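Got a structure for you, written out below as structure tokens; questions coming shortly.
Heads up, one of the protein chains got dropped from this complex, but the rest are sitting where they should.
What follows is chain A.
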Amino acid sequence: MSLKSFPKPSELPVPAGAEGWEKIYPYYLVFQDKLKDAEDAKFWFCDSQHWPTVFKPFETIGGEFAVKCLGQYNARHLMIPNANGIEFRIHLGYLYMSPIPVPEEKIAGRVPHFEQRVGHYFQNWDELLRQWHVKVRGTIDEMETLSFTKLPDMVPMEDITTGKAKDGSEVLLENYDRLIQLAYQNWQYHFEFLNLGYIAYLDFFNFCKDVFPNIPDQSIATMVQGVDMELFRPDDELKQLAKLAVELGIQPAFSNTDDVQATLDAIAVAPGGRRWIRQYEEAQDPWFNFTVGNGFYGHDKYWKEHQEIPLGYIADYIRRLDEGQQIMRPTEELIAEKERIVGEYRDLLDGEAQALFDAKRGLAATAYPYVENHNFYIEHWTMGVFWRKIRELSRMMHAEGFWTEPDDLLYLTRNEVRDALFDLVTGWGVGAEPIGPTYWPEEIERRRGIVDALKTARPAPALNTPPASITEPFTRMLWGITTEQVQQWLGAGEEVEGGGLRGMAASPGVVEGIARVVHDSDQLAEVRQGEILVATVTAPSWGPIFGKIKATVTDIGGMMSHAAIVCREYGLPAVTGTGSASTTIKTGQRLRVDGTKGTVQILDAEEPELVAGPGTHSHSHA
């Protein structure tokens, strides 16, 4: 097998109409001509798991904060002996990453620091995690206090009499800076425990692979994963509300949930409706700070502001309850099964090995749930508030004539927004017109054209020549980027019998059914009972869908991706990280999904297809 390569960044064609795309992003985020040799020598993989679609300029904030903060915990806080952070670039609108190793000769020197730091966290886990909740909540509360209101025509008299001597524009500027800083702050907190959770998991993982050679990854995940986790809480709240609605007999009020106000009004006047509304309002704080997206895009919809989404899910649960279906997750059975699995593996060991198994599993079971639960607090809650405030600012500036659409701020980088704000307060302060309304609408139109053009192409799964083997532990764990996966993308992987796709065996079981391809969360309503969900990537808030479907297939994601976790929870087969299921499979095709082997067969394809990762079709198949 000859060593194949992915394209170099410069070899990827720029979609028509996207020329000059580099300039819409900050200079430090794009590949540099002067660094071409160095950058081409590195292997970059596309993180389309978190950033499946093209960034608008403002949206790079999530990628920048997240990946920077992930890195700082490896490289500066925890001194992970063999892994620094991850370099990242935006290319043609998508995010590419390249892990930075620690030079061989420096590894040993980092070990004592690593052990001291990690030891502190593991020994004080509960107390430090308690503080984490306080810190994160504090950040969110402060974010909520920030506002972006129109400046007054005249400074209030009170500011004259008190000698305040400031015009209020400083509040606008400070609030913007503070909002950015608070987002940055919670992204730092986001990674305070995340890497540790993965370290504990990895430690148990390696131990298991040692004592039970070739133990399936699924088994290890099951032994460590929480069953009743906060990730499922918002969905559980909706189920409880559906149960209450059935109990009260107010199902008719849910006939048209797209009309939120009419629905809530109808409920309020129904017998027992007030009780339902009370429970509904209680559930909102904080559980409706939940997005159908993943928190990284300005267009992500949050339940709180789009109540037709949770109300629609509730209506669907009500229908299923009325049909006599069981909607609650089989938590007790899942716990019993988890205990059986832990117990049986444990019984295979004795003496010292058994004691080690207990200790390592214990640590992983303590630390790993953070990995599952943090998501609600940062991606959903923090970012929900963040994007709401950004939209508030965008609308205010839209009203000042800076742009033509209410959310057009997203076409500016975050530092350009600060410039535009200063432009606004200057014009207002001096009593003249700001420049922005003349400058931005045309520039935004140009950028909108570029972003739309970039969206017409899928990203390449990776760039340049991959290393002979991928060893960096976090890359393997978080992104499922393994040597085998890369070979698969290059079309050199083992073929699936009868044609089809191969991915991670993320949740066991075999089913056949009809495919429903979903490219974004707006299409979720199309999913019918008993279909197989095929998606680029799934989000935790798609929870209610998992009660309807038979299996899940994703393009992106590993053993610990949302789809994998949720499918194991619901007892549905899942194959993740297939690379191209959502572009290869068409809605309506009959599939056979084998979540035990990690294969997907298209049963009624005209000819068997074997496809590698997105964007590589022409490249990897000579």
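Throughout what follows, a residue touches a chain if its C-beta (ideal position, glycine included) is under 8 Å from a C-beta of that chain, and two chains touch if they have at least 3 such contacts; residues count from 1.
Simple rule for what comes next: contacts and distances are computed from a predicted model.
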Protein that the absent chain corresponds to, by UniProt name, given "Thiazole biosynthesis protein ThiH", "ABC transporter permease", "Phosphoenolpyruvate synthase" or "LmbE family protein": "Phosphoenolpyruvate synthase"
Omitted-chain contact residue, chosen from A:A75, A:V211 or A:M229: A:V211
Residue in contact with the excluded chain [from A:L29, A:C46, A:L92 or A:V118]: A:V118
Hidden-chain contact residue, picked from the options A:I160, A:I335 or A:V510: A:V510
Omitted-chain contact residue, chosen from A:V269, A:M328, A:A359 or A:L603: A:A359
Residues in chain A touching the chain absent from view: 80-83, 101, 107, 111, 114-115, 118-119, 122, 199-200, 202-203, 206-207, 210-216, 218-219, 222, 340-341, 344-345, 348-356, 359-360, 471-473, 476, 505, 508, 510, 596-597
